[in-house]
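Every protein chain but one is kept in place in this view of the complex.
Naming follows writing order (A, B and C), and every chain is counted from residue 1.
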Amino acid sequence: MIPDHLTILVVIIPMLGAYTTLLAGWVKRRFCFPIAMVTICIQFCISLMLLYQVMKTGPLHYNLGNWLPPWGIEYVIDPLNGFVLVVLLFLSLLCCMYSRRCIVDEIEEKKIVGFYTVFLLLIAGVCGIAVTGDLFNLYVFLEISSLAAYALVASGREKKAIFASFNYLIMGSVSACFILIGIGYLYIATGTLNMADLARLLPPLYGSTIIQCAFIFFIVGLSIKTALFPLHLWLPDAYSYAPSAVSALIATVMSKVGVYALIRILFTVFTPAFIIMEIPVMELFCWIAAIAIIVGSVLAITQTDLKRMLAYSSVSQMGYIILAIGIANSAAMTGGILYILSDAVMKGCLFMVAGAFIYSTGFRTIEDLKGISRTMPLTAVAFFIATASMIGLPPTVGFMSKWFIALGALESGQWFFVVIILAGSLLTAIYSWRVIEYMYFRDPDMAHQAAVAGANDPPASMLIPILVLASACILCGIFVTIPLEVIEPSVTRLLGGT
Amino acid sequence: MIETFFQSFFLRYNFYMAVIIMLIGLYAMIAKSNLIKKIIGLNIFQTAIFLFYISSSEVTGGTAPILMSDPGTVYVNPLPHVLILTAIVVAVSTTAVGLALIIRIYETYGTIEEDELLVQEEKT
Amino acid sequence: MIWEFNFALFLFLILCAIAAITVRNLLSAVVILSVYSLIMAVLWAEMNAVDVSFTEAAVGAGITTVLFIAALSRTTRRSKD
Partner (left out) sequence: MKQDVVIRTVCRLIVPFIQIFALYVIIHGASGAGGGFQGGVIFASSFILIGIAFGLSDARQRISEKANTLLSCTGLYLYAGIGVLCIVFGGNFLGYSFIPLPLDSAATRGLMAEIVEIGIGITVMAVMTSIFYDIAVKEDM
C-alpha cells in the first residue's frame, strides 16, 4: 500500500514535520532538532527507494485526488527527478545535522523553534518542486521555498542580513511574478498546465509570439532565481550574511533546485526542437555563462571575506551548469547534471568549513586565518579537498563533470568554450590557493596568535558533515559510474524528447 | 490599419490596462527608495498579473461559475480563478514577510529609505 | 458586462495605482492602495470571477491594509519620494 504513495509522502512528511516541530517546541525547545532530523532521514530513505523504483520500472506517475492528468495535478518522477531529489535530501540531511551546534552562536535561543519549522518548510517546498509535473504547482512550491529562504536568511544576529534578505525578497518576488506571467501565457495559448500535456500541445504553436514571450519570461524569472550572471546582485549579500548553516543550505539546495526547474522547463516543456531550432537562445546562454564564469571568478579574487568569496565563486560555478545547458549535446548535459551533484557537494563543504572557522575562532576574513591548519587540521584538509574539486584536479568529482562539459564543447566544435573552462579553472585556482597558502604556509599575526592557538576542530556534529562531504568529493569522482548510471538515461530522455 | 488597431484595442483593452498597471508596479519596485513603497509596488504588480489571468478566463455571455439548474448555461472558465486564489495567498504571505523585515530594518537602522540605508552600510 | 462602466473602473484603477506610489504620506498611500484593491474586486465581480473578487475584498482590501498600517505604526509615516 505505502510504496505506491511514496511520491506524495516525500512532500507531505516535511510539512507535517514542520508543524510537529512547532508543537514540540512549545512543550520543550530541545525536541525540535531530533524531530527535524528524523523527518529528513525518513525523506532521504524515501528518495532512495523512489530512485531505485524509477530505475527498475521507469517513470512513476501519481495523480493527486485521483483526478486524471489534464485536469488534476500530476506528480511525475523520472530518472532526473529521482537523482536531484536524492542529492537535495542528502545535502539537507547534512545541513540539518550541521546546524545543531552551529546556530547556537548565530541565532537567538527563542528563535530556534521557528528556525527548524521554516527549515522543514523550505525542504517541503524544494521536494515539491522536484516531484511536481504541473507548472502552476511548481510556481507555488517555488514561492513556499523562497519565502522560507527569506526568513532563514534574516534569522541570524548579523545586522546586515536583514537588508540583504529584503533585497532577496524584492528580486525573488519579481522573478516569481515573471514566472507567473509566463505560466499565464502558456495557459492562454494551450489551455493546460500539465507539463507532459504542454509538451504535446506546443509544437504546432512554435511560431507564435505568445509562446516566445512566455519562454522569455520563464528564462528571465528563473535566471534571477538561480543568480545567473547579470542578475546575481542579491546573492553575495544573502549568502555571506546569513547564518552559516543557512548559507550552506541555500547555496546548495535552493540554487540547485532553480537549475533543475530551468532544465525541466527548457527540455521537457519546451522541447529541444524549440530551444535549439526556433530561437537561437542556446548560443546566448553559452556566452552569458562564459561571462559569468570569468567575471564571477575575478570578483571572487578581489574579496577579503571568506564567505563572500565563496558566494561569488557560486556565481561562477553556476556558469558551468548553464554552459552545459547551452551546449546541449549529450556529453555536455551529462556533465551539467553531474555538476549539480558536484557543486552541491563541494559548495556545501566549503560553506560548512567557513562556518566552522567562524564557530571556532570568530574570524571571517581570509587574512585572519593564517596558520589555522595547525590547530584545525581536519577542517583544513576538508577545505583543501573541496577546493581541489572546485578547481578540477583529477580524482575528484569536479574534474569528471568539467571533463564531460569540455568534451561536449569539443564535440559540437565550440573550442572557444573549452578555453573558457580552462581559464575559469585557473582563476578558481588563484582565489582558492590564496586561502590555502594562508592556512598552511603562514604564521598567524601577532594579534590573532592566541585565538588561532586556542582554536580546535569543531564538535563532532559539525565535523562529520564536513568530512562526509569532503570524502564524497573524492568518492563520487572515483566511482563516477554510479551516478552516471542514473544520469545517462535522464539525458537521453531530456534530449530525445520522450 | 488604424481601424484594426482600435478594433483590437476595444476587444482586449483589459490586457492593455493590465500591462500598464504592471509597469506602474514594476516602476515603483525599481525606482522608489522607500521600502514600504517598494512593497506597495509589489502588491500592484501582483494584482495586475491576477487581472491578466482573470481577463483570460472571460467568455462572451458567460455567467459566474456556480452550478445552475439550467443545463444550457454558459460559464466562464473557472480554472484561472482557482489559480488566482492560490496566488493571492502567496501574495499576502510575501507582503507579510516583507513588512516584518521592514520593521526589523527600522529597529536596526532607524530609517526605511534605501539610499540612507546604503550610506549606513558603507560606514560599518 | 457594460464596457463603458468597466472602462471607467479601469481609469480609476490606474489613477489609484499612480497615486499610491506618488503620495508622500505613507498612510495615505496605504489607504489609496486599499481603494485600489476594492476597485479591483468590483472589476473582477464584473468579470464574473465572484470567488476571486470576494477573496480580494477580504484579503487585499482588508488584511493587507491592516498589516501595512500595523507596520507603519511601528516605523514611520514619512517618505522622501
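Here, a contact is a pair of C-beta atoms (placed from the backbone, for glycine too) under 8 Å apart; a residue touches a chain by one contact, two chains touch by 3 or more.
The model shown is predicted, which means the values in this text are computed figures rather than measured ones.
Visitor: Thinking of the complex as a whole, which visible chains are touched by the chain that is not shown?
Guide: Within the full complex, the chain left out of view touches A, B, C.
Visitor: Considering the complete complex, identify which of A:Leu64, A:Val220, A:Ile294 or A:Leu378 is in touch with the unshown chain.
Guide: Residue touching the chain left out of view: A:Leu64.
Visitor: Just checking the interface: what residues of chain C touch the absent partner chain?
Guide: 50-51, 54-55, 58-59, 62-63, 66-67, 70-71, 73-74
Visitor: Residue-wise, where is chain B in contact with the chain that is not depicted?
Guide: That gives, for chain B, the contact residues 64, 66-67, 85, 89, 96, 99-100, 103.
Visitor: I need the residue numbers on chain A that touch the omitted chain, in ascending order.
Guide: Within chain A, the residues that touch the unshown chain are 1, 5, 8, 12, 15-16, 19-20, 22-23, 26, 62-66.
Convention: only the chains that are shown with their structure count from here on.
Visitor: For this structure, which two chains share the highest number of contact pairs?
Guide: B-C
Visitor: Using mean CA coordinates as chain centres, what's the gap between chain A and chain B in Å?
Guide: Distance between chain centres, rounded to whole Å: 29 Å.
Visitor: From the mean C-alpha coordinate of chain A to that of chain C, what's the distance rounded to whole Å?
Guide: 38
Visitor: Of all the residues in chain B, which ones touch at least 2 other chains?
Guide: 80, 102
Visitor: Any chance you could list the residues of chain C touching two or more other chains?
Guide: Touching at least two other chains: none.
Visitor: Where on chain B is chain C touching in the complex?
Guide: For chain B paired with chain C, touching residues are 10, 13-14, 17, 20-21, 24-25, 27-28, 32-34, 36-37, 39-41, 43-44, 47, 50-51, 54-55, 57-58, 62-66, 76, 78, 80-82, 84-85, 88-89, 92, 95-96, 99-100, 102-103, 106, 112-113.
Visitor: Which of the residues in chain A end up touching chain B in this complex?
Guide: So the residues of chain A in touch with chain B come to 136, 139-140, 143, 147, 150-151, 154, 159-160, 162-163, 165-166, 169-170, 173-174, 176-177, 180-181, 184, 187-188.
Visitor: For chain B, which residues are in contact with chain A within the complex?
Guide: For chain B paired with chain A, touching residues are 26, 29, 35, 38, 42, 45-46, 49, 52-53, 56, 79-80, 83, 86-87, 90, 93-94, 97-98, 101-102, 104-105, 108-109, 117, 121, 124.
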